[in-house]
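Take a look at the following structure, please.
In this view, the complex is presented without one of its protein chains, the others remaining in place.
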Amino acid sequence: MNGRFLTIAGRIWLGAILVFLYAPILIMALMSFNASPFYQLPFEFSTRWYQALGANAEIREAALRSVLIALVTTTIATVLGTAASIALFRYEFPGKQALRILLFPPIAIPWLITGTAMLIFFFGIGMGRGTPAVIIGHVALALPYVIVVVSARLATFDATLEDAARALGAGPWMVTRRVTLPWIAPGIIAGALFAFAVSFDQFVVSYFLSEPGDATLPVLIYTAIRKGFTPEINAVSTIIIVVSMLVMLIAARYSKFGGER
Amino acid sequence: MAEVRVEHVTKTFGDFRALDDVTMDFPDGGFFGLLGPSGSGKTTLLRAIAGFLFLDAGRIRIGADWVEDVPVEKREIGMMFQSYALFPNMTVADNVGFGLRVRRVGAAEERRRIGEALDLVRLGDFGDRKPHQLSGGQRQRVALARAIVTNPRVLLLDEPLSALDKALRVDMQIELKRIQREIGITTIFVTHDQEEALALSDKIGILKDGRMIQAGPPREVYRNPIDIFAAEFLGEANILRRPGGSLPSGGVIHLPATATDASALAVRPENMTLSATEPAADGLSKMSGILAQRVFSGALGICLVERDGNVVKVIARDEDLPDIAEGDTVWISWKPEHTIVIPGG
Partner (left out) sequence: MSAALAPRDRLRLLGLLTPAYLWLTVAIFLPLSAMLFFSLLSDVPFGDAPWHVTADNYLAFFQTTTYAKLLWKSIKLGLMVTLACVLVGYPCAYVLAKTIRGRAREALFLLVILPFWSNSLVRIFSWAIVLRGNGVLEVGLNAILPFEVDVNLMFSTPAIVIGLVHSYLPYVILTSYLALQAIDDSLIDAARSMGAGKLTILRRIVLPLSLPGLVAGAVLVFVPVVGSFMEPRILGGRVGTYYGTVIEDQFVAVFNWPLGAALSFILLAVVLLILAVTSPVLRRAQA
């Protein structure tokens, strides 16, 4: 086999995968602009489903709730996660490795299990379902991502800069505020955007923890899909996809997903 | 074993001319150093000989075969990489045996030759180790054993010693030379360390901006550099831009017969002598200046002499230097045959 042939075959493979990944999303977006309520072809352009969205109070409220939950989650997870990352970076102490390992259960255990476990626990302590429960759950899922992303940025930080600042007479808080935080700011921004995406896209945990009347957007969509597809769902889904992809594109500007800097 | 010939080789990357019409001979069994500053094309030339590059123009011959269209894996070369490129997932023995396995020499033969190669680099007992369990110098030896175990026609070394610290580097230079002599393999190596190139090579080639500006035995290139770049890159040189003859401020520079109006003159710092008074001996080139700085570095003393805004460097055994202090007027002198004529100027 010759190298040129393999190179071309590789490019085609990559192209096919991109088509596989994006085609259904694009088709869904396209269909949200199709006038027919039964996805009939030929295509006839219309924004009626987006207008219908505007008139649908239930969807509007769910969307607002999802955004608010995501913002609260992002704030809490970013602050707590950044603090923990700095502690894990700056200090040597017994059990540090164990603490790092404890970050994996929220990522590695299927959300079905964590979600139902939270449901049981919150009922057990008398709190029950509802938006506070959803937020507690989302923060827990987002925290490990924030810590991983901020720690990755911290790993590129020259710790002797902290020593230098202290030698110049700065106290620990001053060192953190004037030296450490400015350096890791891109990591914090990226971590915050990750946290937003985790919360905004979260379905499983929200599904078990939200009150029927207080559904988040994905939960509302799931319920609607099970009753039957409507182009209205396409419209709101298209908006969701565009929002989360935009958030991640911005995150990518601040933090490379790959190993290179 | 084979001789190597590179003929009019040109390679561009986009707008960048990495190799520009390079021609050089590497006779059978010799040890050759390619040197130049970074970006000069020396590594590109080595990779071209290895076969990692597709040439824009030119030909490369290894032994009797023209190989410019032969892929790396069929060129029968041995190569050692700057990072050593030992396979981290394999033991030392498996690393060394990799090329033998590819050639299907059989298990018994493979074991025998791995043993021989490891003995040659004095690592006979290290076959079961993993690369990360070795020191830098040991890794370097494994990489060398791996490169020569298949009896390649030519051995290519990319900055072979640059990852080692200075003391170890000198030991490994001697070791490398011993092994090369022992197996008599044509060896081409790339370095930016001119001392290393001078110490190891039978012949060196100096590259600059993708062009081979001078090639020849080290001593010859050192004594007769073809231009100012070669003179300054290989060792140190005081370049004298003024014409020869009597100097207005006293002193004289005897012009060699080969000098023309276009040529520049250079004198190596170690060929100059420093004295407190004007030397009386006839036939010496000499000039005066102010001693700006004197540095003691153990065996050697380094003196910087200022003269009309130019600084001349003199190196001598410290005990041979006269009793002079910074700020004193001193005299520099040298034998006329130490005046190097640089033809291109």
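Order of writing sets the labels: A and B. Residues in every chain begin at 1.
The definition used in the following text is that a contact is a pair of C-beta atoms (placed from the backbone, for glycine too) under 8 Å apart; a residue touches a chain by one contact, two chains touch by 3 or more.
It should be emphasised that the depicted structure is a prediction, and the values quoted were computed from it without experimental measurement.
**Q** Looking at B:T10, B:T23 or B:Q82, which makes contact with the chain not pictured?
**A** Reading the full complex, the residue touching the unseen chain is B:Q82.
**Q** Counting contacts across the full complex, list the positions on chain B that touch the omitted chain.
**A** Against the missing chain, chain B presents residues 50, 52, 71-74, 76-79, 81-83, 85, 87-90, 98-99, 102-103, 132, 146-147, 150, 156.
**Q** For chain A, enumerate the residues touching the unshown chain of the complex.
**A** 1, 3, 6-7, 10-11, 13-14, 17-18, 20-25, 27-28, 31, 39, 41, 76, 80-81, 83-84, 86-88, 91-94, 99, 102-103, 105-106, 108-114, 116-124, 136-137, 139-140, 143, 147, 172, 197, 200-201, 203-204, 207-208, 218, 221-222, 225-226, 229, 233-234, 237, 240-241, 244-245, 247-249, 252, 256-260
Going forward, only the chains that are shown with their structure count from here on.
**Q** Please report how many Å separate the Cα centroid of chain A from that of chain B, as a whole number.
**A** Chain centroid spacing, chain A to chain B, equals 55 Å.
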